[in-house]
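Below is a slice of the complex: some chains, not all, each in place.
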Amino acid sequence: EEARIDHHRLLRTGLPEVIYAAGKTPAQTANIFATMAATGTAVLATRATQAHYEAVAALTPTAVYQATARCITQQPTQHSAPKGHIAVLCAGTSDLPVAEEAAVTAELFACKVTRLYDVGVAGLPRLLAVRPQLMEADCVIVCAGMEGALPSVVGGLVAVPVIAVPTSVGYGASFGGTSALLGMLNSCSPNVTVVNIDNGFGAAYTATMIARATHPR
Amino acid sequence: EEARIDHHRLLRTGLPEVIYAAGKTPAQTANIFATMAATGTAVLATRATQAHYEAVAALTPTAVYQATARCITQQPTQHSAPKGHIAVLCAGTSDLPVAEEAAVTAELFACKVTRLYDVGVAGLPRLLAVRPQLMEADCVIVCAGMEGALPSVVGGLVAVPVIAVPTSVGYGASFGGTSALLGMLNSCSPNVTVVNIDNGFGAAYTATMIARATHPR
């Protein structure tokens, strides 16, 4: 058997397993998606192409493709009211695919999302202008490429955890997002933790856990 | 003026600024420590040597030195009951200084800490034996050097955020903790976020925020 779905994860961790489509054929993805959808949970496939979506939709017609986020989503059969609230920031327009992967993931797991995009540190007034909205979130996700300076600045403005997502936006000495990653790991704001380059999904998974814990009812 | 203390941080973020003693002389450290202690907040100096402590104690006699954690602490004048509960794990005995830096930080900020040490993945029964204690925490900090595999395994066992702290324990291709760091950033457990190598302090700062939010009263 090639794939063993970890159905117990929902029980163990409160959130279901998620399909990483990048290394899978459309057929494999569609089969796993359908198997999970049959259990009634929310289903999410990340890094999905249009070809993945077509195969998924053939078996699970209610599935939806969110192109910018590169995600296929299926709502759970039991809809729950949003619990908790996160803000997703990004430094520039090119960071959108990563920011949207985060936003779509959190929304599927019933978390309210405020999007605050193109607020990079080279034009500080843009960030200061959105500060009131920022202050309402239970957890903040900050996506940035190039020098990755935004999470440090945001970390100094808010009283909640900041999850930093380095993006592969940049060229030359950005080394595919490595420079942003290193900057974030060395942040002098102590409420910043970091995930892998372009991993909007992982940031949102953890942010959702935090936001839910903040609003337990 | 060489140092500008960020007294507003407590207001902005709910936790006070912390002194990083590594780059400071004992005299500089002692002065900043005393200035902060005078305001009545909890005061913490990390990466402090015995020499730092002696200078601090001369000005602030109530300060305490925690040698394994390399921390100088001063309790706040207004003691608050613990709010929230974290677990601090480490893979091997050599990870203790980092784990203790995390534990001491969280305790100073009024968070209950359960220590679960030497539970590395090469001897899995040791980890499975402490699972019940693990399940009670609002957030889990996992310190590990060498291959840094422990956070992925822990992440699959709990329903709360896991903050992974790579340690500089190891030799050769551990590259001063870089291999553990990279392993943690690539964790296939999506509830794992990561801080800098040996940064027990930062992990505890964020974990405390999460634990507090989970127990708002």
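Letters A and B mark the chains as written, and numbering starts fresh at 1 in each.
Everything that follows uses one rule, which is that a contact is a pair of C-beta atoms (placed from the backbone, for glycine too) under 8 Å apart; a residue touches a chain by one contact, two chains touch by 3 or more.
Because the structure is predicted, anything quoted here is derived from the model rather than measured.
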{"item": "Given 2 visible subunits, total identical subunits the whole complex contains", "value": "8"}
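Quick note on the criterion: only the chains that are shown with their structure count from here on.
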{"item": "Whole-Å separation of chain centres (CA-atom averages), chain A against chain B", "value": "26"}
{"item": "Of chain B, residues touching chain A in the complex", "value": "9, 12-15, 18, 138, 156-161, 163, 181, 185-186, 190-196, 201-203, 205-206, 209-210, 213-214, 216"}
